[in-house]
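With one protein chain held back, the other chains of the complex are shown just where they sit.
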Amino acid sequence: MSLQQMTLLRREVLTIWRDRSLRYILLFGALIAVLLFLAIYSAQVIKAIPTAIVDLDHSNTSLELTSYIRNTENLQVIAYPQSFEDLEDLIRQGGVVTGIVIPENYGRDIALGRQTRLLAIIDGSNMIYATNASSAILTIARTIAAEAGIKTLVGHGVQYSDAQAAYQTIDFQEEPWYNPALNYAYFLVLALALNIWQQCCILSACMTVAGETGRASWLQIRAAGFSRLRLFACKAVVQVVAFVLVALPVYLLAGMVFSIPMRCGFLALLLFTALFAVSLQSVGTLMSSLARNAVDASRFGMIIALPSFVLSGYTWPLEAMPRWLQLLARVFPQTWFFQGLNYLTFKNPGWDFMSRYFLALLAIACVCYSVAAVAISHNSYRVRRAGS
Amino acid sequence: MRQVWGIAVYEVMHILKDRTLMLMVFLVPFLYAALFGAVYASGVLTGIPLGVVDLDHSALSREVVDTFGNAQHFQVVPAVATYQELERAMATGVVRAGVIIPVNFEQQVSEHRLSQVELVYDSSNLIWGYNIRRYALTVINQFYQTHAAANLIGLGFTGKEINDILDTVSLNTEIWYNPALNYCNFLFPGLILLILHQIGLLSIGLTVTREKERHCWLHYLGSAIPRWKIVAGKCLPYFLVNFCNYALLLWLASSFLNVDIGGSLPLIILLGALYDVIITSAGFAISVRSSDSLVVTRVLMLLSIPIFFSSGFTWPLAYMQPLLADLVRLMPYPWMAEAFRLVSQKGAGAGVIAVNLLVLGIMACLSLFFALNFSKRLNSWRVRPQDFYCNDHARRVSETGGVSC
Partner (left out) sequence: MEPVISVVNLVQHRGKKPVLGGVSFEVAAGERFGVFGAGGAGKTTLLHSVAGIEQIRSGTVIVLGCDVRRSEAFKKDTGLVTEERSLFLDLNAAENLDFFSILKNAPGESAGRLCQRLELGAYLGIRADELDGGVFQRLSLACALLGGPRLLILDDPIRDIDLESRQILINELNRYSSAGGACIWSFSDIGCRRLVDRVGWLANGAMNIYLPDQAIQEWERWRQQVETGGGVGRS
């Protein structure tokens, strides 16, 4: 490496360091993010869904049912409204997520073998609660129906074992794979922290060209006949190294301190992250080469970075999006990275499968750098007069 | 009023002349909303690829397979037939769930011995995980009913008797406010509010920093025009545009994405107005105290994801660290998002959201206070060199440590 290139590399390190806001963003942005999201998802799973029971019967049978519901894993009974209207108000105000109404004469109807209906109400406005609550209610419904049915059959003179066999010979065992505890922290924390990290990287990368050409010193560079491409390539190298270095503490914190599982090897993850860093740098450089100034470059970067996480498949599965949107999403390196991150950390499916993600990031970087190179070569980047 | 109106008119002119700003203010909110709308357009997972490993190949096992196959939410992937294939298919995302029926399944059931069917599902992405679990439980319950009915036929009961026995105690479930558990209904209103928050802050957040960078801010400081007129004139265009965006985006969401946006219109308007006042005046307050546009852009850009995920809109505040939950409550977004959901989805009245209205009102007053109380004197004792992204002025600032003299 020539002395000139070393000087350029050193200069870029100084430039990043002396840009105070950028320095703090790169150094602390992702770290603060991982701590923030760990704090958000510290409970990790939704258990103890606030539940209310309206017992209009007050019989021993209804008390038994109430006791059973109280002991259900995912529901936490916190209120006993006296009426349906009270329950309605409680759900509307968000005091409880689930309500179960035991009708009048419940105990008597059970004893007489008559049909009776329980009512479960779920607040569907928050799907995190609602899907959990819905599953819990379905489990309760099956158990209640089976017990009542067996009792009725025995009442009809059927042998208990035959009655039980009618309902309970087949058992469906649930087994969540890759994240057995359905842990939200495992699912989201690393991805969200890395999303902040990638936004920090984009902000830095957006300064590559516009940050240089916006200074009066650009006149000196132009007058010296120095190769622009070499200059920006040196800047890119420093930035990519910086991006990877600031990602390391995120992985260390997430993996070693907070034990977020990472099934893949650390080197594979690091390589994948490094490739993503390159593609991010290429996208930022492209924005920077096309923008009028650094503020515009940052705004372009923001316009892309903001929706990229939504498109990445973490808030809604990529496969469930319209086909045309899936294709559009695959233009962004964020989609490939976050999809790949999920596969690598949870499943580690092997190089045969993962190679397409590595290659996609490489391809995006090549395209972006190529277009940026053309833009840099052809744009005169005249220094605007002071104040404009 | 001439001065307020004049400043507002020239601010509009500037917005229209700055192409990037114009795109951000007028177009980006709709682009984002359209994009997010397209993402969540289906709103409900259907056709979930399901692998079935039937090691029994009996009539009963086929019944299990058919029950899942006929369910609207699942789609059986024929290429998966063995456990190894299921493992591989799950690892590569070809299937997201699997049913494994053991050998001698039917025989064990006929001998009244407990037989286990395994339901496996991909929980590496909890959107898949929780929804598959819910759909699967529905299918399983349905299967139990059918299987129990078949057994009761075997015990000699008639059709009516079977129905009566199966319905001895039934648990009817009603899902309120979002009956189809549609993710679009759940997330989209919150995303709209976030878009307005971010774009609003980013656009007005540059209104004073831009003037500072061009040295025009000196003329505002050097004139006798009162602060409140400067704030009113500068903020008025952004307030109006943001409010129009608020109304339009909600209308688009309701009309084209069938997002449930009901409830009291005056309350929705009041909430929007309060939110708009907070964003606009907070953005101005940030801008007047910031040294340059780049810092404002950077910081505001990084706020969006943390705000959304910490707001309690998706993950409940009750499940967060208490200190964090308290800190989050210092921001307007959580209060606005909660109030909006209560009004638009649950039809809540003013009484229910009284606390939210009060807090938002206080926040509006506070942000207006900070916007209106800025110094018309530069504090050059704390001027720092600004030598990045700079123009000639900033270069001289970095060399002399201040305004050139």
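Per-chain residue numbering starts at 1, and chain names A and B are given in the order in which the chains are listed.
In this text, a residue touches a chain if its C-beta (ideal position, glycine included) is under 8 Å from a C-beta of that chain, and two chains touch if they have at least 3 such contacts.
In this text, all values refer to a predicted model and were calculated from it rather than measured experimentally.
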item: Hidden-chain contact residue, picked from the options B:Ala180, B:Cys216, B:Ala247 or B:Ile269; value: B:Cys216
item: Contact residue for the chain not shown (choose from B:Gln107, B:Thr158, B:Ser255 or B:Ser375); value: B:Ser375
item: Residue numbers in chain B that touch the chain omitted from display; value: 2-3, 6-7, 10, 13-14, 17-18, 214-216, 218-226, 375-384, 393, 400-405
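Throughout what follows, only the chains that are shown with their structure count from here on.
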item: Computed distance of Cα centres, chain B from chain A, in Å; value: 12
item: Parts of chain B lying in touch with chain A, wherever the complex brings them together; value: 20, 24, 28, 32, 35-36, 38-42, 45, 90-93, 108-109, 112-131, 133-134, 136-138, 140-141, 143-145, 147-148, 151-152, 155, 157, 164-179, 181, 183, 185-187, 191, 198, 202, 206, 213-215, 293-295, 297-299, 301-302, 304-306, 309-310, 314-316, 319-321, 323-324, 338, 341-342, 345-348, 352, 384, 387-393, 395
